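Excluded from the complex is one protein chain; the other protein chains are retained at their positions.
Chain lettering (A, B, C, D and E) follows the sequence in which the chains are written, and residue indices restart at 1 in each chain.
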Amino acid sequence: MSGLTHFDDSGAARMVDVAAKEVTLRTARAESLVTMQVTTLAMIRSGDAAKGDVLAVARLAGIQGAKRTGELIPLCHPLGLDAVEVQFEFVSEQTLRIEVTTRVHGRTGVEMEAMTAASIAALTVYDMCKAVDRGMLVGPTRLLEKSGGKSGHYVAAPATTHGGSSIRTD
Amino acid sequence: MSGLTHFDDSGAARMVDVAAKEVTLRTARAESLVTMQVTTLAMIRSGDAAKGDVLAVARLAGIQGAKRTGELIPLCHPLGLDAVEVQFEFVSEQTLRIEVTTRVHGRTGVEMEAMTAASIAALTVYDMCKAVDRGMLVGPTRLLEKSGGKSGHYVAAPATTHGGSSIRTD
Amino acid sequence: MSGLTHFDDSGAARMVDVAAKEVTLRTARAESLVTMQVTTLAMIRSGDAAKGDVLAVARLAGIQGAKRTGELIPLCHPLGLDAVEVQFEFVSEQTLRIEVTTRVHGRTGVEMEAMTAASIAALTVYDMCKAVDRGMLVGPTRLLEKSGGKSGHYVAAPATTHGGSSIRTD
Amino acid sequence: MSGLTHFDDSGAARMVDVAAKEVTLRTARAESLVTMQVTTLAMIRSGDAAKGDVLAVARLAGIQGAKRTGELIPLCHPLGLDAVEVQFEFVSEQTLRIEVTTRVHGRTGVEMEAMTAASIAALTVYDMCKAVDRGMLVGPTRLLEKSGGKSGHYVAAPATTHGGSSIRTD
Amino acid sequence: MSGLTHFDDSGAARMVDVAAKEVTLRTARAESLVTMQVTTLAMIRSGDAAKGDVLAVARLAGIQGAKRTGELIPLCHPLGLDAVEVQFEFVSEQTLRIEVTTRVHGRTGVEMEAMTAASIAALTVYDMCKAVDRGMLVGPTRLLEKSGGKSGHYVAAPATTHGGSSIRTD
Partner (left out) sequence: MSGLTHFDDSGAARMVDVAAKEVTLRTARAESLVTMQVTTLAMIRSGDAAKGDVLAVARLAGIQGAKRTGELIPLCHPLGLDAVEVQFEFVSEQTLRIEVTTRVHGRTGVEMEAMTAASIAALTVYDMCKAVDRGMLVGPTRLLEKSGGKSGHYVAAPATTHGGSSIRTD
């Protein structure tokens, strides 16, 4: 299993040694989709400071989740983030798209911070709306882009079916 | 937005007052799917204590993530969990299914703990394998079942398309 | 120092033994004031989902801070909160008042959770606005009311000078 | 609301991008006052290792609170602190003054760490003494000084009324 | 491996299901020894509020560590502690003994909280003194007593060699 860097030769899990890597600016972008009933999405969309702003809560949960990544993902390095941004977009009548951008100067990449933030934001949308729509799909979450470090620039291929409408029909 | 219990009449977010609810046994089951390349799944499947056990790491991350739910999801009540179990199943050549069961004696349900645990376990699988398969889809995560409390027993409808193979084609 | 229950007879700090106390419903209310320039308060007041909602961020920080009280205040008991509410009121041209209500079924009171939540919410207002008003006064925070448990019902005397305008003149 | 850097143009909260800023030595000093009954302050003052040292507990709570700032204040950057010092001074018969100094090499300032540490130390004094003096005023907390970074050196104007005796009369 | 309750029949780690157990008062006592140079112990012993109180810091670290047990030990249940006490005794010229007592009303025992608190307190003594004595031995930590729950009362046999002087000779 030589490809899995989180294990040593004996199969023991480890936090990979990045001491020899250079500190460079590293960025990542991840997205998470939340698929729900048409009426639930409409309710979120109409929310504002007066009626209850689901997305404002989810955005903060995502930003704060990014900062806890090193505690949540066992073999992640703790990182001092330079920036976290969380954006929302309604990509269909049933689907909310969450995009997170993270940046850090560090010896290792910041993908897991973006992935974790997007997932926590998506889970928070579920928590806020579960009283009216228990069947919501939280995710999938995927990496869109990363840059910085030796492994270079990665850009994900476009998803062929977006928004998950094919996997949620009620 | 009367249906969204996490907001009061003025639209302000709040931790819902459950003081008047009874302490009962509450359970939840959630699942998360991870979709990946055939070779990645084969690598995970062949893992053991000698080669590197991806699922053992993900299982622990899920159990520990369940305990952090109250910190991660802003309006969740902190809960003293009675049980957390994380199980894995390979449901196709490309798809790993993670199922989490949570139990608590409390005044509020334990769905978010199951959903969060499943998501963190799935994110950990991604972290362990991202060096060989950056395009993995983490999730979707969904609630399968809940019981206990006034709102009664909920069982999710079967998903029409399982495993997300329709949304991952490379 | 017999009155200070957090020390034993030898002067050693301890988490007070509440094992013999009964589980009862306990509530607390605390307030924190934030005093600032007239223009800063006007800016906060005009904020909404489109322009930037300082109070929505502070409210969530307060709710989440309440849940961390047992970690932050060394001799506090960890408590499973039943409810946390954070409300805002502009009590003068310069002063924002934050009121937090907490509730729990437990063997010990929930005052520190209310005080901590109010303080963290107030600190967050400072953080959001410090770029335009570094001289803001964060607090004072005080207990307004507590009930439940053997020590009975406490209601604070009205403050003689409210809003701190006498201690902020620029 | 262009002055509030924690929001983007659409009003969405974000962790400000500091990736382009230079790493420099940044320091901050903050103070928090705690106003109490004359007998309470006398009790704290007489405390030592044999009778119970309130300030020793509060000092540690402050130092540890500084390290949690990034978790507590939603939009703060996580920082690796170089130094935290907490000092106490009795400034009147009723008033304890807490002063915290923080230092870091980083891309952003360390004011919130000093403010948070001072507030947590003050809350801990309240917790230790609340059994004998529930009406204590915790705070206000204010920034005294900051240096480092582009925005330069800031020194607070002296407070005109110190120690809060005008707002606590019982 | 049927004796190891933290694994299910397939060998998967789990948080044991305690939902069917009764809530009873459970207590535990644990000790940890710290063995050091004679001069180091003398330095600790002479410490007080004026010179620097190593044990006051270690005591607080132990109490706070008890509260974090559920986060640190992967398969531990999160528990709402009723009491934590940390006591120190100099049992030889080279050996400090730390004893921790924990109490909780819960469905599972509180041994790990006592063991963890004793270990964290001992590690903190090391941290405070390492500049003058890097070779200190931290531990061993062992369970002295537990009561409550179905498994009944356990009292450890007296240690035959106390204080570890036989394993530290410099």
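As a convention for this text, a contact is a pair of C-beta atoms (placed from the backbone, for glycine too) under 8 Å apart; a residue touches a chain by one contact, two chains touch by 3 or more.
The model shown is predicted, which means the values in this text are computed figures rather than measured ones.
One chain is not displayed; in the complete assembly it touches the shown chains A, B, D, E.
Touch with the chain that is not drawn comes from one residue among E:Q87, E:T102, E:S119 or E:S147, which is E:S119. Contact with the omitted chain, checked across D:L25, D:A42 or D:A131, is made by D:L25.
Listed for chain A, the residues touching the missing chain in the whole complex are 8, 12-19, 70-71, 74-75, 77-80, 106-107. By the touch definition given at the top, chain D reaches the unshown chain through residues 25, 56, 59-60, 63-64, 66-68, 79-87, 103-105.
The missing chain lies against chain E, touching residues 1, 3-7, 10-13, 32-33, 35, 43, 46-54, 57, 60-61, 64-65, 68, 71-76, 111-112, 115-116, 119-120, 122-124, 126-132, 134-143, 146, 154, 156-157, 159-161, 164, 166-167, 169-170.
In the analysis below, only the chains that are shown with their structure count from here on.
Between the two copies, chain B and chain C, the C-alpha superposition involves a rotation of 120 degrees in steps of 5.
Taking each chain's centre as the mean of its C-alpha atoms, chain A lies 32 Å from chain C. Averaged Cα coordinates give chain A a centre that lies 15 Å from the centre of chain B.
The multi-chain contact residues of chain C, meaning those touching 2 or more other chains, are 12-13, 47-49, 53, 56-57, 60, 64, 68, 71, 74-75, 79-80.
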